[in-house]
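Remarks on the structure that follows.
Note that one protein chain is taken out, while the other chains of the complex remain in position.
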Amino acid sequence: MAEIVGGYATSHVPAIGVAMDQGKTAEPYWQPLFAGYEASRKWMAELKPDVAIVVFNDHANAFSLEIIPTFALGCAAEYRPADEGWGARPVPLVKGHPDLAWHIAQSVILDEFDLTIVNEMEVDHGLTVPLSLAFGQPEAWPCPVIPLAVNVVQYPPPTGNRCFQLGRAIRRAVDSFEPGLRVAIFGTGGMSHQLQAERAGLINADFDRRFLDLLVNEPEAAAAIPHVEYLREAGSEGIELVMWLVMRGAMNARVREVHRHYHVPASNTAVGHLVLEND
Amino acid sequence: MAEIVGGYATSHVPAIGVAMDQGKTAEPYWQPLFAGYEASRKWMAELKPDVAIVVFNDHANAFSLEIIPTFALGCAAEYRPADEGWGARPVPLVKGHPDLAWHIAQSVILDEFDLTIVNEMEVDHGLTVPLSLAFGQPEAWPCPVIPLAVNVVQYPPPTGNRCFQLGRAIRRAVDSFEPGLRVAIFGTGGMSHQLQAERAGLINADFDRRFLDLLVNEPEAAAAIPHVEYLREAGSEGIELVMWLVMRGAMNARVREVHRHYHVPASNTAVGHLVLEND
Amino acid sequence: MTADYDDIPGTHVFDAARSRQGYHLNMFCMSLRVAGNREAFKADEASYLDRFPMSGEQRQAVLARDWNRMLGLGGNVYYTAKLAATDGLTFQELAALMTGMALEDYRDMMLRGGRPIAGNRSKSEWSNG
Partner (left out) sequence: MTADYDDIPGTHVFDAARSRQGYHLNMFCMSLRVAGNREAFKADEASYLDRFPMSGEQRQAVLARDWNRMLGLGGNVYYTAKLAATDGLTFQELAALMTGMALEDYRDMMLRGGRPIAGNRSKSEWSNG
């Protein structure tokens, strides 16, 4: 069987990508944020996964209101970074892993998850910022990527529990794939933030810290958080945190917390970061 | 609450649409087929539903291999008949019912079905042939339509059980909609047929008759039929029958069989037809 | 219809009603992902907007860059951000504009830990404040 060798959760704030692309990571505003990613970048360099499954959301780039998939799994050979209105990020092309992606697609559909299979997709900051944080600024990404895009823009997103259960189904799929492949899984987005209207700028560090604790040690309790609690307590865009539950579902019931980082702010957002290993 | 007032299942063979469009329904080849739809057209005219939910599959027209949704629910105001290569059918524009469609979308997603919401979609013979059979050839369709497109082209389609459970979730959604709306639900596709390769022309009347009996009286048993049994016994395209299970799931556990018709052949296909009322 | 999230102040949850209302407004914004379209829009905003059957109010809100009004008329911030990008605004500048704060004050608030949750959970807290 293939193996899930690590779980990596991080916010995917676009300004983090801009800071890296423009060489500003040592500036006083950014230094404390990036300092919290040094240990995990080393961890990832030692882990050397063969493939990364990246759970993220598209922010009106690959998908518009014409078609809104709840869960879209990328089965393509490659994905171009998207122009989100400011021009595309100067990061490498993202290579896919069609063998494992199609295996997961077939497995989770027969496991009664109603996946959308995607063979043409541009990937936005939701996917590329976590790659930059995890792998730095290489000429080419060190491993292929399987993108899993979750709708969190059009209400309602999938429930936290559904995301957690999809993670468990992905785990079963990986476990049944041919031996030898070492797989990392990323949950991205959050933590508390609101980008819109008069309440923009909301941050709730107490909610975020409790979420980090629950995610590690009581994932079923984290999965039971209703949408309205995310919206009210973590801001209208904080609901992205449901995507961390897909990652958590793919890990063992018990995990080791290898690394944690929490920093406010990055632009409008509270940045959280967790590295997990199976216990 | 809104109410499901009837279930209507039928094959959606494109040649049936051509025969109607070209005025050939009285020809000896076609007459016995269309004779079996007279009683149900009268039933439908008396039923006068306010809206029809039509479960169908797209045949590489609205969707290609670029994006393959397992379940795509149309929430748009209208849908144009598709040009499938022979030119578009000369049938009326299909009007949608965004109020109920969005209500269903929200309800079933929170009910943990991973729907794709679609706001731009052309509809092919899979949807328009059943409308022609049920409503004849009016200037305008007598009621708005909510299309639910199920992937049955790319293996694997959703399991029969998943389709049945989605039907039950749609029922809960309709039951929780504002009062007074009378809803018909269509399951389409099948029955046994194979359109491809050396085994094309396969028909299995015994399988089809058993499926009709099970669907009416033992729907859980029908929902348990595995994909390989459809493929082997009903032909590679006979797997479309899983879509009838969505319709059946939206009806009561016990139903009355109001009408049944079975005829071989329509072009390459065994034609089956059922009309059900809640008991 | 009321929803459990209606009580959250200063927030437009992008639900079915808003998505339907804002469809063409958002699809206009989406078109600005293409560099050529951004140029065409900047060259002649009014005639570019003619391509999209949005309401007069929506059109007015776009031309006036009334960011909160766009959200009130069914806009979603990930879409309207593409209009902001076309104008050369960063996401933080856009956020500050929507709060009515000066950019420097908004930035300072974020550096001090952001807008606190206390007092910002429900509309009743805002009407008293």
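Order of writing sets the chain letters: A, B and C. Residues in each chain are counted from 1.
By definition in this document, a residue touches a chain if its C-beta (ideal position, glycine included) is under 8 Å from a C-beta of that chain, and two chains touch if they have at least 3 such contacts.
These numbers were taken from a predicted model, which means no experiment stands behind them.
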{"item": "Shown chains that the omitted chain touches within the full complex", "value": "A, B"}
{"item": "Residue among B:26, B:93, B:205 or B:253 touching the omitted chain", "value": "B:205"}
{"item": "Option from B:5, B:153, B:224 or B:258 whose C-beta touches the chain left out", "value": "B:153"}
{"item": "Option touching the unshown chain, where B:22, B:64 or B:217 are the choices", "value": "B:64"}
{"item": "For subunit A, residues in touch with the removed chain", "value": "75, 98, 102-103, 105-106, 119"}
{"item": "Where the unshown chain meets subunit B, residue by residue", "value": "14-15, 59-61, 64-66, 82-87, 153-156, 192, 194-207, 227-228, 231-233, 236, 264-265, 267-268, 270"}
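We take it that only the chains that are shown with their structure count from here on.
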{"item": "Subunit B and subunit C, separation of their C-alpha mean positions in angstrom", "value": "40"}
{"item": "Geometric centre distance via CA averages, subunit B-subunit A, whole Å", "value": "37"}
{"item": "Residues of subunit C touching at least two other chains", "value": "15-16, 19, 23"}
{"item": "Residues within subunit B bordering two or more other chains", "value": "106, 119"}
